[in-house]
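Heads up, one of the protein chains got dropped from this complex, but the rest are sitting where they should.
This part shows chain A:
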């Protein structure tokens, strides 16, 4: 329970009220004072002082001085009049309550207004700052533009000057040329007159000297010197051809067209596949040296296939695969053998394995992929799985759209499918 502070002293003038509150030993700060137009409350634990003022005061201008164990209020009255007492004496509880709440609400509103006002001033300040910076930047930009303009104008003037020089130079050349032409005709005339003179009187001496002097002049000299220069130009070169080679690449595409990453991967894979030697087979000791070479075995298999010995070819391929299971061509060729032997499921398996090994798809392994698709397609069709077969044929066509056989076969399959559909 707070202790009510009753000992207060006050005095008044027409416009102001001076109130003094003694604080016995307690410390007060500005936050402990709550003041509105008609209500004043000071709460300094454990003391509490409140007063419902007699008449409204101007609470924004009123001040409170805290110090010396005392709070000294200077409250400016709204209406200059002498108060009978500091507080409303006959205030009952309800009125007191109402006035208190009113005071609080009013204080809130004031606070709100103040914050709003602050916000607005802040915004205005910001705007001002922004405008100021913009002006500064504008000035800078203008300065640079002006410099550039000056450069431009200077340079344009120089250019004009140079152009005029060119024109004058040209004019001078034209005049010179005219003079040269003039002087050309003169020696001709001279010579003619000389000839005439010769026949008449040997005044050669004088005319010769005159000839010489004109020869020494600009005109004829230049013609002669030009003739000499033309002769100095070497004859056209003897015709010859130089043959050139262009930088070879595994894939002859320029960097802009290449899909280097895929191609590198393919090459890498091929190189690795070559290196695999599955040498942990016990039967290997029985085989001859050459029979351990997967390439040799592949060739053998190819030969047997060509002769019609499909089982033998399959054997050869099997051994080769045991030695090196990363060569796609082995599976491809074995698939062909199985097709001939009507081991259709095995053919499908082998073609699939071959296709697996033939990734990534690059121009280098196009032919192999086409073959694999065609063989698998054939196997599917012979198993009467026409839709799968058609899929493979279409894949083959995609890789090699110009192959007529594949097209024909694909057409046949399509007809077959359409033919069987209504039945099933």
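Please note the rule applied: contacts are C-beta pairs under 8 Å (C-beta built on N, C-alpha and C of every residue); 3 or more make two chains touch, one makes a residue touch a chain; residues count from 1.
Assume contacts and distances are computed from a predicted model.
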Omitted chain (choose from "Exosome complex component RRP46", "BOS complex subunit TMEM147", "Retinal outer segment membrane protein 1" or "Dynein axonemal assembly factor 10") - UniProt protein name: "Dynein axonemal assembly factor 10"
Candidates A:63, A:241 or A:405 - the one touching the absent chain: A:241
Residue among A:74, A:166 or A:387 touching the omitted chain: A:166
Candidate in contact with the missing chain, chosen from A:3, A:130 or A:156: A:156
Positions on chain A where the hidden chain makes contact: 140, 143-144, 147-148, 151-152, 155-156, 159-160, 162-163, 166, 170, 233-247, 249, 252, 254-256
